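The complex appears here minus one protein chain, its other protein chains still in place.
Now for subunit A:
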């Protein structure tokens, strides 16, 4: 099978790689670019830990064909922190003990960022909806919801 040349923006940087037809974006990011922040969970779109932003929209990278991001901007957790400083969401996750084993955390953070980018002051219900495609085994979700609310402009508590 011939390789397909593919160019896109990865966390603000132009990247050019060759992919096999049918390669998904998760494999392209992890194995060809070396960005290990999107995690492989189920490979079927059921767990959310591979979530990335494509042109600002939340997508499951395991179900996205790599070639479909040609010329588009892909954001992963690797691009979230600003220089040496944690992003406010990352800070809030740490402060609220919103991670235990940490495997869902990259997807949770990307889902949260997608939400706050379009809705800086969400209600609790909107936060719950925004992360409802992401499964967490350890935290019971409560600390994650609290962290996202704390990082947002909203002071909603109920």
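Here, contacts are C-beta pairs under 8 Å (C-beta built on N, C-alpha and C of every residue); 3 or more make two chains touch, one makes a residue touch a chain; residues count from 1.
Convention: contacts and distances are computed from a predicted model.
S.K.: Leaving aside the chains you can see, what is the UniProt protein name of the one that's missing? Options: "NADH-quinone oxidoreductase subunit J", "Xanthine dehydrogenase family protein molybdopterin-binding subunit", "Branched-chain amino acid transport system permease protein LivM" or "ABC transporter".
M.R.: Options "NADH-quinone oxidoreductase subunit J", "Xanthine dehydrogenase family protein molybdopterin-binding subunit", "Branched-chain amino acid transport system permease protein LivM" or "ABC transporter" considered; the missing chain's recorded name is "Xanthine dehydrogenase family protein molybdopterin-binding subunit".
S.K.: One chain is left out of this view; which of A:32, A:54 or A:138 touches it in the full complex?
M.R.: Considering all chains, including the one not shown, the answer is A:138.
S.K.: Going by the contact rule already stated, which one of A:21, A:46 or A:120 would touch the omitted chain in the full complex?
M.R.: Result: among the candidates, A:46 touches the missing chain.
S.K.: Sort through A:70, A:101 or A:121 and give me the one touching the missing partner chain.
M.R.: For the chain that is not drawn, the touching residue is A:101.
S.K.: Mind pulling the subunit A residues that touch the left-out chain?
M.R.: 41-42, 44, 46-47, 97, 99-102, 127-129, 131-132, 134-145
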